[in-house]
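Some notes on the structure that comes next.
Of the protein chains in this complex, one is absent; all others appear in place.
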Amino acid sequence: MTNTTNKFKLSRRKLLTSAAAAGAGAAVFSGATPYSFVKGAYAADFRNDPGSQSFVKLGFNVPQTGAYADEGADELRAFQLAVKHLNGEGDGGMLNTLKPSSLKGNGILGKKVEYVTGDTQTKSDAARASAKRMIEKEGVTMFSGGSSSGVAIAVQSLAQEMGIIFMCGLTHSNDTTGKDRRRYGFRHFFNAYQSGAALGPVLKDEMGTERRAYHLTADYTWGWSQEESIKNTTEGLGWETVNTVKTPVGAGDFSQYITPVLNSGADVLILNHYGKDMVNSLTQAVQFGLRDKQVNGKNFEIIVPLFSRLMAQGAGENIKGILGSTNWNWTLQDAGSQAFVKSFGQEYGFPPSQAAHTCYVQTLLYANACEMAGTFYPPEVIKALEDFEFDGMGNGPTLYRGEDHQCFKDVLVVRGNANPSTQFDLLEIVQQVPRSQVEYDASIFGGELGPYEV
Amino acid sequence: MITATPRKDLILMAIFTIAVLTMPIWLAPIGASYPDLLQRFAIFGIFAIGFNILFGLTGYLSFGHAAFLGVGSYTAVWSFKLLSMSVVPAIIFGVITSGLFAVVIGYISLRRSGIYFSILTLAFAQMSYNLAYSVLTPITNGETGLQLALDDPRSLDNLVGVAATEGIPPTNFFGIEMSGYSGFYFCAVLMIIGFYISMRIFRSPFGMMLKAVKSNSNRMSYTGLNMRPYTLTAFVISGMYAGLAGSLMAVTDPLAGAERMQWTASGEVVLMTILGGVGTLIGPVIGAGVIKYFENIFSAINENVLQGIFSFLPEFLQDGVVAVLGLFVGEGWHLTLGLLFMLIVIFLPGGLVEGFSRIIDRIKNRSKNGEADPVGSAKVQPGE
Partner (left out) sequence: MDAFVLQILNGLDKGGSYALIALGLTLIFGTLGVVNFAHGALFMLGAFCAVTLKKILTISKQVKDENITFFDAYKEVPYLELWWGETGTTIIDFAVPLSILLAIPVMLLVGLAMERGLIRFFYKRTHAEQILVTFGLAIVLQEIVKAFFGANPVPMPPPELLTGSADVGSFLGLGDSVIYPWWRLAYLVFAGIIIAAVFCFLRFTTFGMVVRAGMQDRETVGLLGINIERRFTIVFGIAAVVSGLAGVMYTPIVPPDYHLGMDFLVLSFVVVVVGGMGSLGGAVTAGFLLGILQSFASMNEVKEILPGIDQIIIFLVAVVILLVRPRGLMGRKGVMES
């Protein structure tokens, strides 16, 4: 335990706390270095100021156990790669393609980057516990990671309370940068609204305007958020929504929800499921012969609005020909994606997933913002990230919107590859939907970022 | 079986109090001395102490105690939202609400015993979890978890005119903010009180009655006694302990999620209690500490850290050691926990406490034939 990095900002509240803590247990601090108020570049001191240390610590909080452990492992690989590149080791990856870039390849602000890891277990409580360890014990200045919106939102509000920046990993719910947005939380990943907006025109081209859709939706916040977004899009195209059915999370066997689809007169099934639920429901829907069906004189279609390569792997053959959207795919040909795939591939022997991509990019963006701000002082770093326009990170010109901390960039509409040329070639890019098409007004979801200073 | 005397109890109480309050110091060398984990030790200690009052004394194995933990959390967060950021009403309401839940669930479940009782409690908890996750979202905020918001009413606070802050105000105990070390000491004091109450219950006629239920409930009923009021009281008390733990979770970190009610959470407290030693006073607290330590510290050791620890070895050895140990830490922490469960129960049937008392016995036997068992009974009677 070190208290050297644990400095408190001078405020009435914090003084109260420290006074109370000191009063209740003077012994606590007697063994460790007494904490002191060192003047930083900005008059105010802040939590976990690296001060005069030669290094800066980042926290990577990913699911290491549970259903998303593989995704978490891939995120961790990306983080480690990002740290390497930031410290000037390896081939530099996207450090060479980020524009405009203030990164120098000598750590962040001249300090060597170190990292700590933790297990979120894809549970809000465990994720917050792990994040608190990183903040209270390890003294990280930023933490990142995660594979679910519930966790991202829970951890993001912790970030706000503690005054440590959280760069979201994979989280797709509108709420993360919508009604639950926080000043200290930033999301590079796209969201359900953008999935809908991107899929709309492609669906119109491929399936026409006279379709009857049936939704199966995971019964929790992300599922509802996606159902609503996709429903709005498809109804905008003139499709009719036959029914929306909620399914329990982790149902395993979805047969009792799939059979009613057979007689509903619907000709499109939309699966608002993610992870294991999606693998199961898709496998079973295909098994029930839905894809061989003809309804209303049209081929029955299945849509999975949020795709990932790891999920495609789990669903195997069943994914072939299924439409969906994704944040990024390793087959993209732009310089940034190529640079990232190259260094990731050479390091680990296989291509990165979209979760890895977003985590890698987030780490670089945070480092870059610190360089731009010239300090680790969170309010300044936040200001540097807000409304930052950049390119060369794989999704074309991108804006980190200041109003809600959501990134706006191109979104990919993909299809399960019918004839994969290799074991990794599971998704084929149908269209790179331009950023202008997935933009929306920040006020539509409500929510408030909260203060810079905490 | 026990040679508990008031004097010994007093010594135990004193040692326990000192040990708990000095945790930040003596846990520092093993990297567990930071506020959040210390808070968790105390909170899950309370949870396990309460669970042990039911399981340890009556032998009724509840597999649904997490429901009370969750109810306590939700109630506390709602109290923060609607009434006040003061922790006092939050804790009071949390304990009362989970107590009421315990009355209802206990009244129904205690109509059956043995495994049937376990499954009934499990069923109630799983129903609570499933509903909280989905259709009860307006109350629980589902998967995301119930959180505080800037525009919460906080009517009591407004009534007494607490100044509005820019961000969400912190939870407080008469002005002392309940995060960091102050939060830990608050929980620790409550755990010490909880421990004391549990000790009084163990030594009371009521406690003896419960132990009688455990050793032979048939005989008890032949004597014409209706045991149900006693077991129900024990059930409700332990439900209230769980509610206290739940509301303390919300106090130190104002958020409540449905997963706190999942069967795995119920299972966790069962494991904590068995690991430490069922029916012993101190065992559950130790068990809770061990499991939380593994969850938070072992899971955080990655290859990089291991490389650092073994950097004194020659390189080929270092890589080998790191590769082998890497299987047991970080993402492999579950494996270590599983092995630990097996080893403990195979070699120390009474849990960790039995291990300690064996060591103490051995030391004592070396000097003379002692038989004292300072931490209560390590012998576990068969209970179902």
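The letters A and B name the chains in turn, as written, and every chain counts its residues from 1.
Note that contacts are C-beta pairs under 8 Å (C-beta built on N, C-alpha and C of every residue); 3 or more make two chains touch, one makes a residue touch a chain.
Every value quoted in this text rests on a predicted model; they were computed, and no experiment measured them.
Of the candidate positions B:A102, B:A265 or B:V278, contact with the hidden chain is made by B:V278.
Between the chain not shown and the residues B:L159, B:M208, B:V345 or B:I363, the one that touches is B:V345.
Of the candidate positions A:V56, A:A69 or A:V413, contact with the unshown chain belongs to A:A69.
Of A:D45, A:D119, A:E161 or A:D219, it is A:D219 that touches the chain left out of the display. Per the touch definition above, the residue from A:S52, A:S421 or A:S436 contacting the chain not shown is A:S421. Across B:L61, B:L148 or B:M261, the residue that sits in touch with the chain not pictured is B:L61. Those residues of chain A that touch the chain absent from the view are 66-70, 73, 219, 243, 245-246, 248, 250, 252-253, 255-257, 259-260, 262-263, 276, 279-280, 283-284, 287-289, 292, 310, 313-318, 341-342, 344-346, 348-351, 421-425.
Where chain B meets the chain that is not shown, the touching residues are 55, 59, 61, 108, 111-116, 119-120, 122-124, 126-127, 130-131, 133-136, 217, 263-264, 267, 270-271, 274-275, 278, 327, 332, 334-335, 337-342, 344-346, 349, 380-384.
The rule is short, and it goes like this: only the chains that are shown with their structure count from here on.
Taking the mean of the C-alpha atoms as each chain's centre, chain A and chain B sit 33 Å apart.
Chain B meets chain A in the complex at residues 21-22, 24-25, 28, 31, 33-37, 40, 130, 133-135, 137, 141-145, 147, 150, 166-168, 170, 175-177, 179-182, 185, 249, 253, 255, 257, 259-260, 295-297, 299-300, 302, 304-305, 330-331, 333-334. Of all residues in chain A, those touching chain B in their complex are 1, 13, 16-17, 20-21, 24-25, 27-28, 31-32, 64-65, 69, 72-73, 115-119, 123-126, 128-130, 132-133, 136-137, 149-150, 153-154, 157-158, 160-161, 175, 180, 219-222, 246, 248-249, 448, 450-451, 453-454.
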